Each structure stands twice: as structure tokens, then as C-alpha cells.
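For this depiction, one protein chain was excluded, whereas all remaining protein chains were kept in their positions.
Chain lettering (A and B) follows the sequence in which the chains are written, and residue indices restart at 1 in each chain.
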Amino acid sequence: MDLVLVNLIDGLVTGLLLFMLSAGLTLIFSMMGVLNFAHASFYMLGAYFAYQISIYLGFWMGLLIAPPLVGLLGAGVERYGLRRVHQYGHVPELIFTFGLALLIEEVVQFIWGRNAMPYMEPEILQFTAFSIAGNSIPAYKIFMIFTSVAIFIALLFVLTRTRVGMIIQAALSYPRTVEALGHNVPLVFMGVFGVGTALAGVAGVIAGPVLTTFPGMAVVLGSIVFVTIVIGGLGSLWGALVASLLIGWLTTFAKAYNIRMEDILTGVGFTKPEVIWDSMWQDLWSLTSPQIADILPYLLMVLILVFRPYGLFGKRDV
Amino acid sequence: MTDITQKSTATPAMTMGNTLPWILAAAFLFIAPIIFSSNSAITIMNQMGITMVFALAYNMLLGQGGMLSFGHAVYMGVGGFACVHVMNMTDLFEKMPLPVLPIVGGLVGMLFAIAIGSFSTRKAGTVFAMISLGVGELVAACSVIIVVFFGGEEGVSGDRTYGMPFFGIEFLRQIEVYYLTSFWLLVSALLMFLFSRTPVGRMANAVRDNPERAEFLGYSARWVRFYSFVASGFFCGIAGGLFAINFEILTEENLNLATSGGILLMTFLGGAGFFFGPVLGVVTFVLLQTVLGLQTELWALYVGALFLATVMFFPGGLSGLIMMHVTPMRLGKLNRLYVPYLKVFVPAIIGTLSLCGFIEILFHARHAALGEDEMTIFWTTFSSHAILPWIITIVVAVGGIWLAKQSAPELNEAWHDANTPDGGAR
Partner (left out) sequence: MHNTVRYGLGAALAMSVSATALFADTVKIAFIDPLSGPFAATGTNGLNQFQFAAETLVNDKGGVLDGDTFEVLGFDNKISPKESLIQLQVAIDQGVRYVVQGNSSGVANALTDAIDKHNRRNPDSQVLFLNYSAVDPALTNEKCNFWHFRFDGHADMKMDALTDVIAQDDSIKKVYVIGQDYSFGKAVGSAAQSMLAEKRPDIEIVGNELHPIGKVKDFTPYARKIQASEADAVITGNWGADMYGLGKSILDNGFEGPIYTYYAAADGMTAAFGEAGKDSIRLISEGAQNPPPTPQAAEYIEAFKAKYPDGNVSQSRITNTIEMLAKAIEEAGTATDVQKVAAALEGMEHETMWGGTVYMRPEDHQAIQNMHVFVHTNDDITYDYDNSGYGMLTESTIENAGADTPTTCDMKRPS
């Protein structure tokens, strides 16, 4: 029972981290209709920038400076790259971000090398907040939870309660009308892209010390972010939140408990063959849930796309 | 050349104009190993040929059907794995001439495409792309879990020479495999080209451009997509079979997302809009990889930058770039472009090379072993710790690109002029 609580907290941390990434991505998508393949690369840049800053100014300055830097870079990419490609259509846009992801990885390797960076939590948070049944919950994880919840609330507030949020929402649905009303829609686009990538940057700054800052960190997280927003429903902030938490808990619990295929199969009424290594189905019988934990989200996504193409909370087709 | 573009109008099936490129291609494939006769050159040409079949099959979706797939390696991989398993069934394989084997791969690839396509082709666009990504990840992950079929991470290997001798040829040597691959490359390319001329192929273009209107004409967009998808799966499987014959081993690498991403890169680089685009893309990519890879370990950085530049400035890819010059050529005005081209591209190329030189010096200064300051680029040897080369490269880079930018409007004008018939409105 205690372990359930620990796993709930771990899943929450993973889920909220995923949310910070998918929130930005889903915003960008609903605005421009383009899936940004390079989103996780901005997350990686966030971690590396923060690491570089933390060497000179400490962790907190990194947290403060790195995300705006990443956002600025993102806005630049939108202004000078994406806007240009936009005229050719959606497929080239997608391919552009795909190429961008490759390039960013190469550039990061060029600048910082291929080994992991010793990017650490701030000393002030290097203690155990509390422990449950011998499992320690580091204070840093609590900090992660609070930061991401704060960001979610702030985002929700801006989008639904402020004038800027209203314009963004309007520009989402009726870009031409909004433009006719005298608003600078391209500027709004650039802003949203910048804010979205800055959010990814925040996620990188926070996750870097926990999940290791290395050149592969974008690839590891890259496609899972898409999966999240597709499951949640493209363009839906709530959907992104629910899907992130769902994936966080799903993978955590699948790893934490050894659910064996053997038990399920015998439970359903099959009998295990005597000589297992000769059987065609040997791999199926020996399957355990930790083995497949990290591919479960993909399975979920394919199922969702087949049966409910607009995702859990989406209002329109992907 | 123009006749094999998809944008041309339907022409009578076989004319001199559209058989000539095929005859030339066949002749080139025939004499290529005589020019490049070393074993390793043939190995690379085999590899190119296989990738070309794969890229052409991929372009049936991307270019002709407008469907972006992120997990297409799966169909080639599954076909290839099936072929290796056939190679290992000694009783069956003994009675089967090796050149027939790719058909097995094709059929298995097609079956798999039917299974996946039955649900993934219902929608185009992002839904299709995301399902392909999901399926790609799932199959790649399964490859290490389902050891019986995929052999875990070391893969499955076979021996092609155990097949029934084909007119006395046992395929012991690379050159024999080369001619087998070339034969299949030609046959599949021809079949894929003819497919694009069938009503289904034509409808795939229509569905790509405007699915609604295609539906109004009474065609089910979904089924048109499905047929293209299945046909593409078949040719991917053929490529997989050829891979199995050439390398005699298939591994997880044949299924993973990096391979799928690579083929997207090559196809787009060559240009998805024209039938021969992917072929160009494969040749360029492999040459870049080899020539650059020989010179610098930063080759992936340059290739990435080149790819991004292609998407931004030449969305039609290399083939698009070539085909852009057809109009000026027809108008007989190609010569008006020479001088502006020289004025823009010579400084631009010099500038870019200098920039690369600068990056190389930077890299060398940071990563070389202690006491090894000497480095050689562009046939000059100097110390990477000296200040002069840094300045020279920066100045030349900035200067070259600035000069190119200065001449750009002139090129623009010349281009416009070259594309306007004399006396036409300007």
C-alpha cells in the first residue's frame, strides 16, 4: 500500500513533466496546425543552457534565464524558418521541424560533446523531503510538482481570463477576422511559438538534473510528447494534462509491478506448454509488464486514433 | 526527361520520349560496375540500388499520395526478415532460385501493409502520420521482444548461396548480386512508374490534391489511399528481400525510426514531386555521407543543415531544382542565367565552405590530442591555435555571403526574364 503512494507521486512527477512539454506543443499545434517535431529539442536546449548558466551563476539564475533564451530562439525559428516554409503547406512544415530536430542534436553535440553533463540540483534542494517505507522522496521532486502546477494555473489564467488570451483564442478559430480587426496575427503566432518553446525550456531546466543532460535526451522524450497530445486531443490544454498524467501513471505502475503475461494467459484458460523454448509463443509467455511499459503509450495512441481520432478531449479530428 | 514527371499530361503508353530514359538507365546500370570495378564500390552500388527501390516505394506515398509516413522501414524490414527465414528453410530454399526471393519479401510486405493499412489509411494527414509513427515504434520495440521472428538485437542471418543455382550462378560474388539488384531495381522502378499511370495512381494524385473533389467524382479517397499503401508495401518488401540477399542479415536497425527518418530525408532531398526525385536523393545522400564522412566527423551536422536549407529554399528538392530550368530551356533563354548564377553561387559557395572551415578549426582546436595543433583542410596545413586562419575564414565567409546577397536581386530579375517568353507581359 505504501508503495502505491510512492508510485503515485513518481507517476505524478513524470506526468507533470510531460505536461509542461505537451502544453506548449498543443498550443502551437492549435494555433498553426503544425506538429513541431523539434519541440523536445527545445527542451534539451533548455537543460543545456541552464547547465551552462548554472556553472557561473547557479541553478536559480539558470531557471530564470534559460527559458526566455529558449523562447527567443523558438520565436526566431518561427520568424525566419517556419514562416517561410508555411507557404509550401503542412507536410514541408512537418519535415522542416523534423530536420530542425536533427540539426539541434548535432549542434548540441558540437558545442557540449557527447557525454552527459554534470548538471545537478541546487544544494538547497538536495535533501529528502520525506520517506515512505524506506523510499525517499527528494525535495527536488516536490519542487518539480509545484513548479509545473503553478505553470498550468498561470497558463489557464492567461488563456481564459486575460485580453491576450482572448486574442489568442480568437486567432485560433478565425485568424482572418482577427487580422481584420487590426491585430497582428503573425506576431501572435510568433509569440505563441516562443512561449510554447519557452515552456519546453522550463521543462528542460527542471528535468535536466533528474533525467540526465545528454544529447539523446530529446530523442528519448521526442515522440512520446506527440503521443501525449494526440491521446489528449490536439489543441486541448485539459486533454494534454489528463493524457500526461495518464501516461505518467500507466508507465510507472507497469514498471513497478511485475504483471506477467503467463499469469494472464493461464488466468484466461490457456495452459503453458511444457517445453517453452520450442514453442512459437515463447516470447509471449515470458513477457512482463516492465518490458513493455514504455511502449504502452504508443499502443494506446494507435488504439485511440483508430477508434476516436479526435482524442480524449479534442473537438476536431487530429 | 520531362515525360516522366507526374505533372505532365497523360501520354500514349510507349513513345520514344519515355522509353529513352529507361534504356539509358539500363545501359548505365549495366556498365557501372565496369567503371567502378572494386569490390567495395560494387557493395556501395548494391546498397544504393536497394535504397532506391525503398525510396521510390516510399515516394508512392509521400509524393504521389501526399501521405507522410514516419514508420515505413517496418514494411521493408518485415519483408526482409521473411526472406532470411526462407533462406534458412533449407528444404524450400534449395528448390528456389535466388532471384525469385524478393517476391516473397514483396508479398510479405504487402500482407503487412494490408493489415496495417486497413485502419491507418482511413484518414490522411496527421492521423495517418501519427499512426505510422505509433506502429513504427511498436514494431521496432517488438523486434527485441519477439525473438522467434526478429532474432533479438543480433538479428537473423542466412546464407544466400544455399539457394538453387540460377543458370549455374551461385551468387558467391558481389558482382552477381549487383546484377540481380539492378534487375530488380529496373523492374520495380518500371512497375512503380506504370502504377502511377494507372487510374489508381492518377486518383492518388487527385486525392492528394483535393480529397473532397475526388470523392465527388465517385472515388473513395480511403480506398485509393489503401491501394497506394498496399502497393508501396509490396515494393518496400522487395527492397527488404534485396537487402536480405545482399547483406544476408537483418537486424533491429532495419525496423527502427532512424531508418524510417533517413528514407524521408533522402526522398525529400531528391524531391518528392517527381518520379525520379528519390533516385537523385539516394545518390546524393550516399555520396555526401561517403565523401563528407571521409573528410570530417561532423558530416551529420552539414547534412542536417543542408536538409534544412533544402526544405526552406527549394521545397521541390534537387529534382524540382532541375525541372525548374525546363521552361527557360524551352524558351532558349538558359544562357541568360549563366552570368547571374556565377555571380551568386560562386561567392555563396566560397562563403559556405569558409564557414565550414571555421567550424572545423573550432572543432579541431577543442578536440584534438594535445600537441597536435596541425590540421589540414582545403589542402592547406596550419596550426588550429593560430589566430590568422580564424580571421581569414570568418572574413571570407561573411564576405562571400554578403556578395552573394548583393547579387541576388540581379539573379531574381534574370530568372524572371528567362521564364517569360519574348514579348510576354512583364
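Remarks
Criterion: contacts are C-beta pairs under 8 Å (C-beta built on N, C-alpha and C of every residue); 3 or more make two chains touch, one makes a residue touch a chain.
Computed from a predicted structure; not experimentally measured.
Only one of the listed residues, B:94, B:297 or B:413, touches the absent chain: B:297.
Summary of contacts with the chain left out: across B:29, B:61, B:82 or B:141, the touching residue is B:141.
Across B:191, B:249, B:322 or B:401, the residue that sits in touch with the chain not pictured is B:249. Counting over the whole complex, subunit A has residues 3, 6-7, 10, 13-14, 113-116, 118, 128, 131, 133-136, 138, 210-212, 214-216, 220-221, 224, 251-253, 255-256, 258, 288, 290-295 touching the chain that is not drawn.
Although one chain is not drawn, its touching partners on subunit B can still be listed: residues 36, 38-41, 43-44, 47, 141, 144-145, 152-155, 157, 159, 161, 172-174, 243, 247-249, 251-254, 286-287, 289-291, 293-295, 297, 299-300, 364, 367-372, 374-375.
In the analysis below, only the chains that are shown with their structure count from here on.
Put simply, the C-alpha centre of subunit A and that of subunit B have 31 angstrom between them. In the complex of the two chains, the subunit B residues touching subunit A come out as 62, 66, 68, 119, 123, 125-127, 129-131, 133-135, 137-138, 141, 145-148, 257, 261, 264-265, 268, 298, 300-301, 304-305, 307-308, 311-312, 315, 359, 363.
Taken together, the subunit A residues at the contact with subunit B in this complex read 35, 81, 84-85, 88, 90-92, 94-96, 98-100, 102-103, 106-107, 110, 223, 226-227, 230, 234, 280, 282-283, 287, 291-292, 294-295, 298-299, 301-302, 305-306, 309, 317-318.
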